[in-house]
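As you look at this complex, bear in mind that one protein chain is not there, while each of the others sits in place.
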Amino acid sequence: MFKNENGKSVLLKMVKGIQENKAYLGEVDGLIGDGDHGMNMNKGFSVFEERFKDKEFSFADGLYELGNILFSEIGGSMGPIYGTIFMDAAEAGEDFDEIGRAELMTMLEAGLSGLQEIVEAKVGDKTLVDTLSPAVDALREERDFKSSLLEMKKAAEDGRDKTKDMMAKFGRSARLGERSRGVLDAGATSCCIILTTMADGIMEYL
Amino acid sequence: MFKNENGKSVLLKMVKGIQENKAYLGEVDGLIGDGDHGMNMNKGFSVFEERFKDKEFSFADGLYELGNILFSEIGGSMGPIYGTIFMDAAEAGEDFDEIGRAELMTMLEAGLSGLQEIVEAKVGDKTLVDTLSPAVDALREERDFKSSLLEMKKAAEDGRDKTKDMMAKFGRSARLGERSRGVLDAGATSCCIILTTMADGIMEYL
Amino acid sequence: MQRILNNPDNIVDEMLEGFLKTHKDIVSKTDNKRVVKARKIRDNKVGVVTGGGSGHKPAFIGYVGENMCDTAAVGEICSSPTAAAFLDAFKEADQGQGVACLYGNYSGDNMNVKMAVKMAKREGITVKTVVANDDVASAPKDQLEKRRGVAGEIFMWKAGGAKAALGGTLDEVIGAAQKAIDNTRSVGIGLTPCTLPAVGHPNFQIKEGTMEVGIGHHGEPGIEVCELETAKEMAKRMVDLVAADKPFEKGDEVAVLVSGLGATPVMELYVLYDEIDQLLEKRGIVTHRSYVGNYFTSLEMMGATLTIMKLDDELKELVDLPVETMGLTQK
Partner (left out) sequence: MQRILNNPDNIVDEMLEGFLKTHKDIVSKTDNKRVVKARKIRDNKVGVVTGGGSGHKPAFIGYVGENMCDTAAVGEICSSPTAAAFLDAFKEADQGQGVACLYGNYSGDNMNVKMAVKMAKREGITVKTVVANDDVASAPKDQLEKRRGVAGEIFMWKAGGAKAALGGTLDEVIGAAQKAIDNTRSVGIGLTPCTLPAVGHPNFQIKEGTMEVGIGHHGEPGIEVCELETAKEMAKRMVDLVAADKPFEKGDEVAVLVSGLGATPVMELYVLYDEIDQLLEKRGIVTHRSYVGNYFTSLEMMGATLTIMKLDDELKELVDLPVETMGLTQK
């Protein structure tokens, strides 16, 4: 189990993951989108870092603040999408003292279902749902927390990779139809980075 | 002696000389000016060709019409400059039936002094005066017409080449001061083409 | 990247400072630094709000002013404003008669507007929306709901803003704006890519000697890449695409807008418009009013868009109403 109050280092690892991949995410988005995904994500995550790096906060509170910054200061598509995911996950987890497989599943599941209230995308539509949804599923099976986290990472990576052959149905790239195949989805890629760094950050405490 | 009425082929040779050097004159002007000299000259000379290629006209009349097109349809610096040179030369020569060294000198001298009424540039100021003025001087000495024309060509070429080391005093490039040295003057270059093709055109009748 | 910048991450806020200072007679700040408000707003009218990503100057804030939009929410470059900014824009524009939110069909804007409308409802403000989808190149005709909003949004704001200024109810304003966009079609041709300041290099390429037909305002690829054409040929291609879609036909009265994408010299836009006008005349389409200039741009992209709106008596009156904004002033 991982203590909710140990959230800071996990959140900062997530921040670093996005910052280091700013250019890469921009490139991925540039191929079939408008190229700003790295920039938007980096800006939001860096504002969070700037504002909270000298504060202490729990995992759930950190997620909430990060989501709120994306939602109320960044906008774009990522504001409502990641804003909803993080804030809904945080609300589902704010009362946990300790977080294990079941608790993390509860949180991410809440994020996913919050997202599904605002977007219509399903698995297979070449969006970040293709990363998040299998990652949540990987947490459903009872396993020790560390194995679960490794499975979650694998599921997220597989989900991201599968977006490569898909045709985009939502977002900017949807207009490309067949021309959208052959490259990863930007949101699926950033979501994979987020879930991976989150898992790595938690594992440091296990 | 060359018959004034045989002017057409001489004028068309001058036109061809400018057309073939359109890009080159643009490059020369581009180095220390605004790069439009080839374009402006080509446009004016081509309008003349278009309008008069199916007509007959004397050397003096051809010069007048060409000058008038530059003056009243092209504008820029070349409109008043070449317009004045050609129209004043034409007026000085309209009554000649035959044109030899002395007559051509009279004509070009009139053109040069007309020009000097509207611009202040003297020999050494890096303008087309550096080509035209020595060319007129070359015609002053009594020689057979053909030798005179060859001398005129040589003087024009020398004059043009000398502009390379000069510092521009008038026109756009004057603002460059010392930075204007090292390249030919665009107007001196086009003026040399005009005088050379004019001489070549006349020599075909000698 | 040969650009005039400080830290690219702050460009939107810095731009707003300069914009508000320059146009202080037309617009003013609000408590939300990402919401700009018109100085002169008639009393007791329906609020008219827009918003969108930055980098499209004069869009979106350039259309805030008397008889057009009352407020605009401002996003990052090429990125939707936040739901919070849209909400504040609604609050600033609301005079108790309801608010018409007139914006373009992009997934970010759709999500943020939707959330803001919900939040506004909770605060007792009625917001209705019209989503511009005038770009014929962005989806086939049987999927109108997927099409992007591009320069046709200007006609939507003009019509909606005028209707509100003339005292229309919320439903009338929404009706006028919807009618405007339903009668509007656009298409763009891109000649060069554009560079997001924070990215530093273009995120797509247009090969020298080719052009991207149907390009979007963020460089979204269009219908086809073909060889660079003359202005006359481009005009024909654009008119053919746009006129066939509505369709615009003999006897129709229209408003025409030719916008540059940012870096194309305005001189060339007039050359293009002259060709377009000749083609419309040949088709018997009557131009009531035309606009040529940089009305809706994509940073420093080269190229142009054509927008045509079919007019009836109501739309004609709305288009003709005087307006004073940074992007469009009409007596």
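By written order: A, B and C. Residues from 1 in each chain.
Keep in mind that, in the parts below, contacts are C-beta pairs under 8 Å (C-beta built on N, C-alpha and C of every residue); 3 or more make two chains touch, one makes a residue touch a chain.
Computed from a prediction, not measured in an experiment: that's the story for all the values here.
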| item | value |
| --- | --- |
| Contact list for the unshown chain, restricted to visible chains | B, C |
| Absent-chain contact - pick from C:G104, C:P221 or C:G262 | C:G262 |
| Residue of C:V27, C:A116, C:V213 or C:V292 touching the missing chain in the full complex | C:V292 |
| Contact residue for the chain not shown (choose from B:G7, B:G26 or B:G93) | B:G26 |
| Residue of B:I18, B:A60 or B:I74 in touch with the missing chain, whole complex considered | B:I74 |
| Sites on chain C contacted by the missing partner chain, in the whole complex | 2-6, 11, 14-19, 21-22, 54-55, 57-58, 191-192, 206, 208, 211, 228, 230-232, 234, 262-275, 277, 290-292, 294, 297, 299-300, 302-304, 324, 329, 331 |
| Where the missing chain touches chain B, by residue | 26-27, 29-31, 34-36, 38-40, 43, 71-81, 118-119, 170-172, 174-176, 179 |
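Just so it is clear, only the chains that are shown with their structure count from here on.
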| item | value |
| --- | --- |
| Topology of the chain contact graph, where touching chains are joined (line, ring, star, complete, other) | other |
| Furthest chain, CA centroid comparison against chain C | B |
| Dominant interface by contact count, named by its two chains | A-C |
| Euclidean distance of C-alpha centroids - chain A vs chain C, Å | 32 |
| Centroid spacing, where centroids are CA-atom means, of chain B and chain C in whole angstrom | 53 |
| Cα-centroid distance, chain A relative to chain B, in whole angstrom | 74 |
